[in-house]
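Notes for the one structure printed next.
Every protein chain except one is present and positioned as in the full complex.
The first chain written gets the first letter, and so on, giving A and B; residue counts start at 1 in each chain.
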Amino acid sequence: MKKLSLSLAALLLLSGAAMAETVKVGIAAEPYPPFASPDAAGNWVGWEVDMIGAVCKAAELECEIVPVAWDGIIPALTSGQIDAIMASMSITAERMQTIDFSNKYYNTPTVVMGPKGVDMTATPEGLAGKIIGVQVSTVHEAYAQKHFAGTAAEIKIYQTQDEANQDLAAGRIDATQADSIALDAFLATPEGAACCESKGAVADDPDVLGLGVGVGLRKGEDDLKAKFNAGIAKVLEDGTYDAVSKPYFASSIYGG
Amino acid sequence: MFALAAASSLELLQFSPPGWGANLLRGLVNSVLIALGAFGLGGVIGLAGAFGKLHGGPVTRDLLAIYTTVVRAVPELVLILILYYAATDAVNRLLLGAGFDRIQISGFAAGVLVLGVVQGAYATEVLRGAIQSVPAGQIEAARAMGMPPGLLARRITLPLMLSAALPGLANLWLIATKDTALLAVVGFGELTQETRQAAGTTKAYFTFFMAAGALYLALSLGSNALFRRLERFARRGERA
Partner (left out) sequence: MTRGFWMPHRIGMAALALAIAVWCGVSLRWDWLPEYLPLAAMGLWRTLWIMAASVVLGMALAVPLGLAQAAGPWWLAWPAQAFCTVIRGTPLLLQLWLLYYGLGSLFPGIPWLRQSDLWPILRQAWPYALLALTLSFAGYEGEVMRGAFLGVPKGQLEAARAMGMPRATLLRRIWLPQAVARALPTLAGETVLQLKATPLVATITVVDIYAVASKVRQDTFLTYEPLLLLALVYMAVTGLIVLAFRALERRGPARR
């Protein structure tokens, strides 16, 4: 009797593991337009949200979008709360020590944004004596610490890029460094258009800025990685990538 | 100019899109649900802890003392981070080590667990003080008449200690509702997080934070009124 119930239990556990499991894809809980932001009805919309749907469909995965705080998204992945990260996370050597990445699905330049009318270049000299705001745990924070910390007056760390943009509009910081598309989205808003303008792209540093944005995965999940890579390749091939990008961007952001 | 600002603020707060009112209310419901869960869990832990401190062995009492001291000395935000990330990681590692699959702990469950553990430490002290205030004579009389301990707890101790515990419990409930705001830092979609998202997307920071403040205030005023009535009910029959 005991053997029967034990084997039944084992069968149930195995069958549970064999069933198609939902892949929990983590996105940042903070708004990051135009990639992912909540709308007034509480749904997440944006290019990245659409792309998650497209890639998962192409990879034949059942994906569930789970918003997680950005500064805890990697621990959430490693501890198992989510199974993948598609939150505009750049592929960097430093992150590769802890997690694995799929192939990239976009790559855009990094720019510095500053107040209108102020002379500023996106270089250590141009930002001398300025207060720079960056989002915590991003490649931009790493870049600013590495290149600008020597000359800048202060580097302030914000929980979200949004808050950094707010403080730039309020005048509390002199510049912010972030992804060009995210900053363009801010400059398209009335507040952004009134206060600020782009000061140009920063000098590239692939070690810090990474090799594009990929899907973050736990180390050892080669199966899932292969599936995501297949999905990304498929959407690039069959034109879904361009179809998804069309409403958002004038040209492809896949990058070189 | 103020009228214009006020009109646009009200528009942002409307119930249906493009107003964000529904999001905020949904966040409020989440906050209340988590607070209820945490308060309940805290109450259960607190009862167990209070009985443990009063009737338990020396090791139990010391462990409970460590538990309450640590929780009361470490900020809730740090405890939330520790329980949310480190504890779930540890649990999953144990499960993997034992050969089971990872368990997925939903954000809601994690929030309730974390805040419940924090509430439990404070509730232990509140309930312990309340149980100790039950007149010893009543308990002795019940024991003398041969009442079994379970019946004694249910019929005598708990009803009598309720009126002494209520002010402390009311305070704990308010703390629970406000501590749910800290879950915004781990990204859970309760009222403060919804407010931050709405403010971030629309840039109307002032409007939304004031609205959220009004909602929290309504919650705490309502809770105060509710607890006043509960206290009157619990004190029925007591000398004024």
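Definition applied: contacts are C-beta pairs under 8 Å (C-beta built on N, C-alpha and C of every residue); 3 or more make two chains touch, one makes a residue touch a chain.
Quantities reported herein were computed from a predicted structural model and do not represent experimental measurements.
Within the set B:L10, B:L54 or B:L77, the residue that contacts the chain not displayed is B:L77. Although one chain is not drawn, the whole complex shows that of A:A93, A:A149 or A:A170 it is A:A170 that touches it. Interface residues of chain B facing the missing partner chain: 58-59, 62, 70, 72-79, 81-82, 85-86, 89, 174, 178-182, 184-185, 192, 195-196, 199, 203-206, 209-210, 212-213, 216-217, 219-221. The chain not shown here touches chain A at positions 71, 74-75, 78-79, 95, 97-98, 133, 136-137, 141, 156-159, 163, 166-167, 169-172, 191, 194-195.
Definition applied: only the chains that are shown with their structure count from here on.
Touching chain A in their complex are the following residues of chain B: 16-20, 22-23, 26, 81, 84-85, 88-89, 92, 100-105, 107, 185-189, 193-194, 196-198, 200-201, 203, 205. Note for the complex: chain A touches chain B at residues 13, 16-17, 24, 28-31, 33, 37-42, 66-70, 72, 75-76, 78-81, 159-160, 162-163, 166, 189, 191.
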